[in-house]
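All protein chains of the complex are present and in place, except for one that has been dropped.
The chains carry the letters A and B, assigned in the order they are written, with residues numbered from 1 in each.
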Amino acid sequence: MFAVAMGLLGLAPLLALRVGRIAALSAAAGCVLLVIVGITAALAGARPVLDLGSWLGFGHSALRADGLAGIFLALTGLVGAAVSLSYAELPPGNWQTGLGAALLLSVAVAIGSDNAFLFLLAWEGITVCVYLIASGGRGRDDLVAGYLTGGLAKVGGAALLAAFALLYAHTHSFSLEVWAHTALPAGTRSLLFALFLACFATKVGVLPLQGGLPAGYGSAPRLGAASLSVALCAGFYGLWRFEFQILGPLPVWCGDALLILGGVTALTGIAYALTQDNMRRFLGYSTVEHAGVVLVGLGVALLGQAEHMPALAAAGLLAATLHVCAHNLSKTLALIGIDRVEQTTGKRTLDPLGGLSRRLPVTALALGVSALTLAAIPPLGGFVSEWFTFEALLQGFRMPTLLSRLLCTLAAAALALTAGLGLLAFAKYYSFIFLSTARAKVEQLREPSRWPVGLVGLGVVILVLGTVAPWEIHALGSGLQQLLGFNPATATITHPLTLGPVFSGFSVLDPTYLSFVLPAYVLLAVLVMRATRGRSVRRQPVRRAPVWVTGSGVELAAVQYRPSAYSNPMRVILRGPLGYRTRVLVTRGRNATAELTLDTRVVLAIDRYLYTPATSLALGISKRVRALQSGRLSAYLLYMLVALILALSLVPILR
Amino acid sequence: MLQWIARGLGKGRITTRYPRHAEAPPAGFRGRIDVLDSDAAPAELTGLCPTAAIAIDRQRRLTVDRGRCILCGACVQAAPDRFAFVAQYETATRTRSALIVPEDRETPLEPLRETLAEQARALRRSIHVRHIDCGSDGSEEWEIQALWNPYYDIQRLGFFLTNAPRHADILLATGPVTSAMRGPLERTWDVMPRPKALVAVGSDACSGGLSDAGDLAAGSVDAVLPVDVYVPGSPPSPIAIMHGLLLATGLLQAVAA
Partner (left out) sequence: MTSATKEQSELWAGLAEDLGAVQEPAPSEERRLRVPAADFDRAARVLKEAGARFVTVFAASTPEPAIIGAFALRGELVVVRAPTDDTDLAAVLTIGDWWPAARWAAQELAERHGPRPANRSKKRLLTAPDADLLDRHVSGLDVFTIPYGPVRSGIFEAIQFQIETGGEDVPRVQTRPFFKHRGREQRFVRLRPDKAVYVAERVAGIASVAYASAFSQAVERALGAPPPPRAERWRAVYGELERMACHLDVIAKEAETAALYVGQARFQILKERVMRWRSRLTGSRFGRGMIVPGGVRFEGAMGLDELLGEIDAFEVDLRRDRRLFVGTASMTDRLVGSGRLPRALVEDYGAVGPLARGSGLSTDARHERPYGDYKRLGLQVITASEGDAMARVNVRFRELGESLRLLRQSIDQLRRSNGELQKRLPTDGSGSAFGWVEAPQGELVIWVELRDGLLERVHIASPSLRNWALFDHAFPRDVLTDFAFIEHSFGLTPAGADR
């Protein structure tokens, strides 16, 4: 079945050159099969292998699905299926469909490969697809964003290559199995930790290399952004595989560093998200925020591994994995939904939208579910994973070193702040698109496609993600068994359906119970209200009057808060870190009849202090280097001569 | 902040006990006009009044429209045998015709202060009051604001001020309705949920008062909306407005029952 799945996935990009829809369906079918493969691999311990022999050189390579890969393959399959079905419903063109399918294939190969060179190949495939998707936009800003995404991905690829080269130098093998069992000196481990982190940071969006995410999401055309979010699975998988399993017990400072980095990333991501008016860039920064949360969980796991406390490692790793699942599913759903909104309204920013819930009910519901999950509202899946992350951080008192304990507390505080800001951000996001009165003409809008199977399917999955949390944890636990040495699900799930953070007797959560009781309470309240309504109230007919605007008869939509104004107070509070500036400019006329402009701008520190100087440096160097490529034969002959002399002089030295 | 608290507590009680106990106005207070002798009135009496509140019908009976009277005292000074000031606070009425003095026998009497006190004590719910200025001269606003100061403290009777007409039970309208304020007045009234009551505060609101010419859409509030209680005066004193509010509350309670 594995072979069939990979075969269908491999077929899709080729088909896409001719028939986009069928290619998308083929990719979807492959993804569904992948889900089944992954779940069976995780749960039942089956180890499907697709042997590729030694055709690649660099040793024997195969595609296999062990427990960890099974989890991520299943995740990729789920999101990939939804995205492919969306490609089939609202085809964006053969080129886009082909790129999306190729990205899916690369991600699946990367997750399934057991040979580092195959992984590198697949990673480069992901990079190329990401760059092409991100540069698909028309405007100059979109192209610049595409360059940024591609450049950062290349930086990550370079780091990956360096890490692999280092590992090969130590082990003389490209097999991941071999690497998992070698003992490396601590200094090398630290260096490898940093290199791998740099590579995967560009993919999942961890500071300071997160630029590719918001830029790429914003500039990718149509469903490209949803495809880009599928690539997150590969990034997180890489972190799990390389940092946790292969590099074994890392020194304690690595876990501490991840805690700090995760907390800062989470806060920065959501703070920047509050400043975004572009819908997809907002989701990009939200991904950055959630990547920070995942990193915090991973940090706890690394600390547990370093201190040889498997229960703690399990707590952290389980929390992080749950969060990856919940986040990836809901973010992909959000991006698919936003694509539908953009298709119907033709607008990319929040401002002129509003009141779309009546015209696009299915999209509104789906985006509502995903927004609630991303904002960690009980009893949905996002809440369950945030709860687990907090509980893992609360185990900080078990850490032996004071620094770790302190960092756990600080990370918990940062996470709490992030949760609050996240709620604000998503409330703004959802309300200004779907709720309240329409700010533009919306009467003639309708759902763009009749049967949004992918959207609805994924929406249902996310809706019940919290309810089926115990079964999810069963699957994840058995999948993570090979990493942790034991199945955390037995320790986590105490009574049937009641969850605890691996350590027993600490605290409990029952999301299944909550997901029935909470709606029941709401229903009960409504029934009680109706029953106890006074007689006179029941008899009175309802009279509607327009909204009160201090006696003025203006239209409500013109005097409502605009989305940017809604998040203004938080921007003012965070104005230091955000570099928030406002000024009033006179654009026309003078004195009393002058036309003014209120110019508010946010200067993102990372952009200003890192990306812009780095970009100008890179451009400067490339300009200088371009001078070398003069096109004159004599110059090239000179270069060859110089290279020959250097090589000749190096030979005796190396001897 | 403690000093403010000490300052507030240290002065004893100054709040009026109206309506539980009668509140006597100071001597010489111009509460309302009374007609002492209404028969066989000479025609030139009508010229005394700047707002044409004095009328003499064909039987030479003299009447004064309290809704137009601005209590200037010109008639009292010119003909003290016919007109006199009465130092009285309770001057509100529930019908426009009851504002004509001397009242004829069919005019229904307003409820007594004791009845109003009983109604205020038995108040089961609080009343929310919203104010709208339709074009007043600004003094009625001061008197309405004074209702919430420690001397009158209308909150002890359950009256609260609200900014949202959607939460209001009583609308206090002041001033004659100017053309720019006609739309806002109608909109404010429309947005209030039933049961609701409209109280016209001040002679300008009751009848237009001094406003005959100029930029008015309507002379008085009752030309735009049905008024439930009229509180005449220029401006009416806070206790007169309190009396008017209690009358309006009685109307609301009658509707709710």
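As a convention for this text, contacts are C-beta pairs under 8 Å (C-beta built on N, C-alpha and C of every residue); 3 or more make two chains touch, one makes a residue touch a chain.
Note that this is a predicted model, so its numbers are computed, not measured.
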Filtering A:361, A:569 or A:613 for touch with the omitted chain leaves A:569
Among B:40, B:180 or B:255, residue touching the chain not depicted:
B:180
Touching residues (missing chain, whole complex) on chain A:
277, 351, 549-554, 558-562, 564-566, 568-569, 572, 582, 584, 587, 591-600
Across the whole complex, the chain not displayed is touched by chain B residues 1, 3-5, 7-8, 14, 26-30, 50, 70-74, 77, 85, 131-146, 149-151, 161, 163, 165, 175-176, 178-181, 183-184, 188, 204, 209-216, 234-235, 237
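Following the convention adopted for this analysis, only the chains that are shown with their structure count from here on.
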Where the centres are mean C-alpha positions, what is the separation of chain A from chain B, in Å?
67
Complex contact set, residues of chain B against chain A:
132, 164-166, 183-184, 187-188, 190-191, 193-194
Which stretch or stretches of chain A touch chain B in the complex?
540, 543, 545-546, 548, 551-553
